[in-house]
Each structure stands twice: as structure tokens, then as C-alpha cells.
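Sending over a structure as C-alpha cells; questions will come in a sec.
In this view, the complex is presented without one of its protein chains, the others remaining in place.
Going by the order they are written in, the chains are A, B and C; count residues from 1 in each one.
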């Protein structure tokens, strides 16, 4: 039984970590922190936990956390995470960090898209926790940088094509759509029900901070520098990301051939599911689960391939992938505690 | 390991039974039937099951089902159920029927609200499967009539008040609101997205078929004939029922006293959660779970008590309660396979 | 052409006033104020107005407003309104106030449910602006207290029954459900998309501030003191209120007779529409319009009548009724500028 802490438990990612870890047969939650809600019962913040989770939220103190937890999940905003993670490591915890702070290897890139980095020395050590691509590194990591939601959906969509050099990376266009829980639980006018419901918009066009993270992984896969257009949109749903990825094929392939390639590439991967030809994924069919569902179409008229990927942004895009990384580290089957089927409808 | 069949698997209740039974450590799904989709893979009807459920939907044949299953869950429309249930019983299955066909004890009442009953002799034998009220009878039942969604939410809200004779039953007003999955997966204009989204209406006012079912249980609890106004409304959400119940108190009680009474009444009930004073339940906080959350307020200005109850209509209102009934029958802890926390947000 | 100002233009009621007044053939908007957004173009706050409304939001200064406007619509929070309305009156404006500040005639009641009143001397002068009930008083009002959204839906539902003494007021139970725009545009966690979407809850049970306002009008109609249970709920839709009202009939009436009575009572009222027998109103069918649709059912089993009323909370429940009041004051046909049909779907 591994003892775990959730640092920053009062957001949507926090409560999702608690939901998933409470169902995990090898993990015990021993500590929850939430600065603004310190002293309050977690179940009073989220009555979904009523009668089942009786932990009280605490202030985040690295020493106190490390005394009670082997692994700390840090679910803090970027820049807040880098204020806590180094201390947690020093105090002896393994850390699975769900912020953006340790995902980019190059501190210059971090500075360009975020700000000055507070602990750049950890960027070499941290491991990007996308097990389907970087599994071997994750196994021995002391600090896992849990991937962003959009980057997860994009990397899994494109890995088979880039790894097999089937597309011209310069032609990549990525059009993504995310549910609103991705914006967090902060009180902002733009996240109000009446602003999001019956609404739909693009945001962060040509400037979203997940762009360099996406490019870092795609560059690894392609073996050469990749630059993409990445356009996120805000969907009026609670959960779910769908990414529609376009690229020009280096030479003609049928949809059927490409699907075979995807199936081969992801053979044995529990969480990646390839839709049969003629079927396309829907965010509704992964809700609450750690699955990434993929659909592929080759368009012979234009010579492009279109890959559609869907995940639950709070699960495979955040808390679920974090638990999957914990399982990798602990040498457990990766779907331990993550086997529940999606909730439909 | 008990072998189970889901008869009528292609509706929302069917797929929810599959989701819950797949997570049940003591149950194995051996047979799925769906008349209109016979021959099709269940996972092609519901891609949420992709790669994890490989059963093919069959025609419903009682003998064939009984060969492979100890317990059959029948998730058919009322009147269709009574065409299959007697044969399943004869063939040796225990049956947990999720239709309305075996809930009303009096065939005259069934005739008045539905139509002529096809197997009235089973009405004496069938047990109304609301474990929190009729647990002892369920334990030895061969045929369980799984309660309706609205009646479950109402009976659990009012049981402590009626059993303790705190309210005048003649003053009961029940105002219920249900998510749209309660209307099923049939293609009807009234269930279209554009008709339900951004919409809200009452329906079946003074005439909904759950009225006699509600009255039957409340009459049991009160010990004398109860008649209620029951008004359902259609909510633009997938899942969830909220019932707001009003009654005049026989004598004054504080909210705090009433909450104590509720807590005492439901002590030891895993699935009934009482909100603390000042907090009221929300359907969002039971989503995907078998919980029934209750909130209570006494209004000294008018002498009434207001009880608010919420359930997930597909879980405690259908598939989850059916699995709970199976657990009762098998002598398992009632939350076996039903322990997952609600999915919020 | 009457010149009008909207004081407090940056909320949902404010932008709705601008939408309706822009379509009004006899009104010209000359001034918009919004304290926190002073200096910003109204169309930058609400791009729905792009290219068509070029007014800049100003600080609210009574003198400056009165120089440019004959009528001021004040769309401020309660207690903020009473800080501006007396000055506007003094400066010579007629005022149609959409806050709660001038609706309750008795300052003691205001104190009990809100706080100390700042200008109690105006409570005698102010006229409760529900034209279908208080039209004659509105005609000559200098200060109109525009009714609350819930009270409007309830008063119109019950007026024919109370005015004709058909029900026992002591048995009244009012169960209301409101779209989320009623909560305003303030950034609050409880109004976030992920908290409201796929959610539903009661709030303010036995304590909502619209209760005394409802009781004041029902008391006027009944001719004797009325106390009600009023329970509001939060609907996951942008716009719309539905109130389900229950009362015991003094003697038996058929649905058909009651509908005749409603039709007679509301003959000539442009904005009140009575559904034919067997049909019930839906908030979707009044969206964007000033209509109040009513449905009536008598339940002979319980001796109660159920009235269902729907309005668009931002129109008949706020901005539309305010414009209707302006039309009454100006002697215009009441539907001037309010004739657009509801937007469905």
C-alpha cells in the first residue's frame, strides 16, 4: 500500500485525483492540501465525497507531507508548483506534478512562453509522463511532469504517423476543442455558465502555451524540429477534449492501411483504442475513463490524413494519467484502479 | 462468481447495467439480448465499451438465457417485460425486472394506469426491490420488481417522516425533475437535443404512471391510504432526479431535530447520505453513483417540512439499485461493485 | 422619441435592456453607465452589439443622466439602487428600477429580509410594475418598482384563482426553477459552467428574498394575508423560469372550467397566453420574448389545481417588463418594441 498526498486538492483536478485514488486498491490517501480551504473538510468542498472521504484540507508543508506520503501529486497552477516541488523532493517524496512547470526541457522555452523558471536544474531530471511514448523513463523517475491535456490528445494521435515518417510535419494543423473543466474552478466571468453554455469560441490562437509542449513531443517523434498550428476552442461540456489533426501524407495510403498501422503501433496499450473504419470517436464515450480513442481517415482527394483523438481531459488529460504514471513507477499493471468503463450517457 | 444476463441491453439502462456489472467482482456477464440489434456487437452500439466488452447482442430466448445465467436483469419496456419474465422464472433464472410490470401489487391498479396484466399471479410473489425499506423480503426473492426512478427518490425522502408519523400525508406535494435519459433511447421528437436543451417543462401532470407506485410505498410507510400530487418535469441533463417534497408537520420541529431523525433512521445505510444543516443536495454530486442524498428544511413560517432528494436515475433509479438487489440476494455487502465515487464535475 | 438611460448596463439585465430598447421605435438610448467598466465601449463588453451600439459606458452621475434622459432604467443590485434612485428622481428623471429596493411597501419587511432601507419615504410613492395587475397605478408612476422574475411568474399564475376565490391560500406551494442568468454576471464559483451544467439543486429553501414580494401581491389578490412555501431551483439553461403552483380548490372544478376562467381573466392581455387543455408550457417557447405562458390542470383525485407558468426571466422577468412599463407610462401600445416572436429552438 503506497501512501499518497494530493497537493492542491480543491480544484477539479484535485477532486478527480481523490476520486481515482479512492478507487485504487494499492493506494491510500493520507494528506490533502488546499491553501485557501485549509481547515475545511474535503467533502464539504465537494459533496460527491460525503460520508466516504473524511480528510481535512491542510496548508501545504513539504515536511509534513513527506512524513505521511511516499508520492505527492501536485495539482497546482504553473509557477505555484515550482514553489513546492523542490521541497517535496528534498523531503523525500516522489512527485507527480500536474502543472506545466517541469514539462519543457529547455528553460529558455519556458521563459519565452511562461516566465523565468525557479528550479531549472530539475528540468533535466524530470520525466515527461506520457507512458505510451516515454514509459521506460517514467519507471525510474523521481519527478514526473504529467503532460498537459491538449498535448496528450495530440501526441497519441500523431505518434504512429510521425514515428513511421508517413507525414510531412510542416503541414501539421491541429484543431482542438476542450471541455470547460480545463479552465479550472477559479471564479472568472469567462467560465460562467451563461458565457459558455450555448457558446463556442476559439481562444489562444497562435499563442496557447501548450504549443511548445506539443512541439517538443512531436519533435522527439519526428526526429527533427516540428512547428505546428495549434488552435484550442472552448466546448460547452464539462469533460472531454477532441483534437482533429491534419497533415499531408508523404505518399498515398488507404484509411484501412493507416488503421492497421495504428493498431500495430498501439498493440498492448490498454488505454488507446482504435475505432474501426467508418467509426469516429466521441468525447461522450470516454467520459470518466483513462481511454484515448482514435479515428483515422485518409482523404485521397487532398492527399491528407485526418486523425481524430478524444480523451477525458480530467482523466487521461490529468488525474488518470497521473495515476497511470504512479502505476508505472510502482511496477503495477497500468490500469490498476483505472479499469472503470466510461460513464455513458 | 454469479453468471448474469442483461435482457434488453441496447437502451440506456442496459448499457448502465453492463458498466456496473463489468466492475462487479462477483458477477460475470454471459449474455446480452437486444431484439432490434441482435447480431451486433454491444461495443458497436456503445463505443464506451470498445475493446473491453466483446459480447454480441442476441435475441431474447428464455431457455438459452437460463442455460448461461443464474440471474437475469430484464431492462425492457413495461408490457414487454411481462412477455419474458414468466418464461425466465420457469427456466430457472432469478429475475430482477427493471420495468414497471411487477411493481404494483394490485392488478386492478395496474389495469387502471397501464393495461390488463398478463401474469397477475406473479404480483403476489414479486418483491418491490427498495432494500432500504423492503430488505428482508428482497433477500429471498425469486422475482424482484426494481423500483421506478421517481418512486425511489420519493420513498427515501419521505420514509423517516411517514414511519415516525411526523407529517399529515394528505398535505403531500411532490415536485420532481428528471434528466432526459429517463425517457430512454427511442428516437422521438420530444427527446431531441434541440427540444430538451435550453428547455424545461412539466409533463404527465396529475396523470404520471409512477403515481400509484409512489402511493403504494407511502401507504405502506404511513399505515393508511396516501394520495399525493406528483408532478414530473424534464431536465436538460443526461442523468439525475431531484424530488422536492412538501408536507405539513403534525407539530413543530426544528430542522436540526428532523435531521437527527433522518440520520437515525438511515444509520448503517451505505447509499443514503444526509446533508448537514444548511447544505442541500445537487444531482451533480451523485452522478454515476448509487447514492441517494437528502436535505431537510423545516419552515416555521408555514409549518411545512421540505425534503429534497437526489439520485442518479440510471443508477439508484435503475441499474445500480438492481445490482444492489442482486447483492442482497447473494448475501454480499450491498455496495459490492457499487463503491465508485460520483463523477464530478 | 423618448430618451432613455440604462444605469448598470454591464450585467445580463443591462445588455437585455439595450437589446430591447434598440429595437423600440419610440425610444433612443442616450446614456449607459457601468461603474467597473466606465470608459469601455458597451460593444466591447458584449460583442453581440458590435457595429450597432457605439455608446461608451460612463460612471453613474444622476445630474448628467437626467440631462440626457427622460427615463432611467436602473439595473443595479439591491441596496446599490437605493443609492442612485432618489437622486435620479430629484434630477427630474422618471425611474424604472429593476432592483428589489422599491418593491416592498413595508420598510419593516424590507429590513427583515434585506437590511435597513435608505429611502423609505419613496416606498409609498413607488408603484409595483406588474401591468396585468397594477396597470392603472403604473400609468402615472414617477418611480416604478419592476417586479422580480420569480414573483412575476407566480403572480400571473395565481391571479385568476385568487381573484375569484377558487383556492385556499393556506395550501399554496410554489416550486420554481430559474435559468442561470438570474444569478447575474458576477464571477462566483457557484455560477461556473462546470457547477451548473449537468447539475440541478434547490437553494434558498424557506428563506429566499422573493418570498415577501410574492406574498405581498398574493395578499393583494386574495384580500387577506397569504403565506406560501416558495422553493427556487437553479436550472442549467441560460434563460427561463418555470413555476409550478399547487393549491387546494375550495370546491371541485374541471380543468376545462378553470381554463375558461383563465382565458376570461386575461382577455386582451397581449403577453399572457393560455395553453389549450392537454398542453403545458415550456420555457423554450418564450425565449427572448415578453410572453408569460400558462397551463392549468385540475386533479380530481386530490382536489388540487396545478398551474404551470413560464417566462423568460430576462424579459418578462426583468428588461421586457421594464419596457412594457415604459410603454404604459408613455401611453403606447404595450407591445411596442416587444412584438418579436420567441426564438425557438
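In this section, contacts are C-beta pairs under 8 Å (C-beta built on N, C-alpha and C of every residue); 3 or more make two chains touch, one makes a residue touch a chain.
From a predicted model like this one, the values you see are computed outputs, not experimental measurements.
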Residue of A:75, A:96, A:159 or A:242 in touch with the missing chain, whole complex considered: A:242
Check the options B:42, B:76, B:133 or B:196 and report the residue that touches the missing chain. B:196
Absent-chain contact - pick from C:50, C:112 or C:189: C:50
Looking at the whole complex, which of C:112, C:186 or C:341 touches the chain that is not displayed? C:341
Residue of A:227, A:250 or A:335 in touch with the missing chain, whole complex considered: A:227
Residue by residue, what part of chain A touches the chain that was omitted? 171, 173, 175, 177, 194-195, 197-203, 205-206, 227-229, 231, 233, 235-240, 242, 244, 246, 280-284, 287, 295, 297-299, 301-302, 304, 306, 308, 310, 345
In the complete complex, which positions of chain B touch the hidden chain? 12, 180-181, 185, 187-189, 191-198, 236-238
Interface residues of chain C (partner: the chain not displayed): 12, 15, 18-19, 22-23, 44, 46-53, 181, 198, 238-239, 273, 275-276, 279, 281-282, 284-289, 291, 293, 339-345
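FYI, only the chains that are shown with their structure count from here on.
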Find the chain most remote from chain C, comparing centres computed as mean CA coordinates. A
Would you mind working out whether chain A and chain B touch using mostly the same residue numbers, over half shared, or mostly different ones? same
Rounded to a whole Å, what is the gap between the Cα centroids of chain A and chain C? 45
So how far apart, in whole Å, are chain B and chain C when each is placed at the average of its C-alpha atoms? 38
Taking each chain's centre as its mean C-alpha position, how far apart are chain A and chain B in Å? 36
Overlap residues in chain A, where contacts from two or more other chains coincide: 12, 181, 198, 238
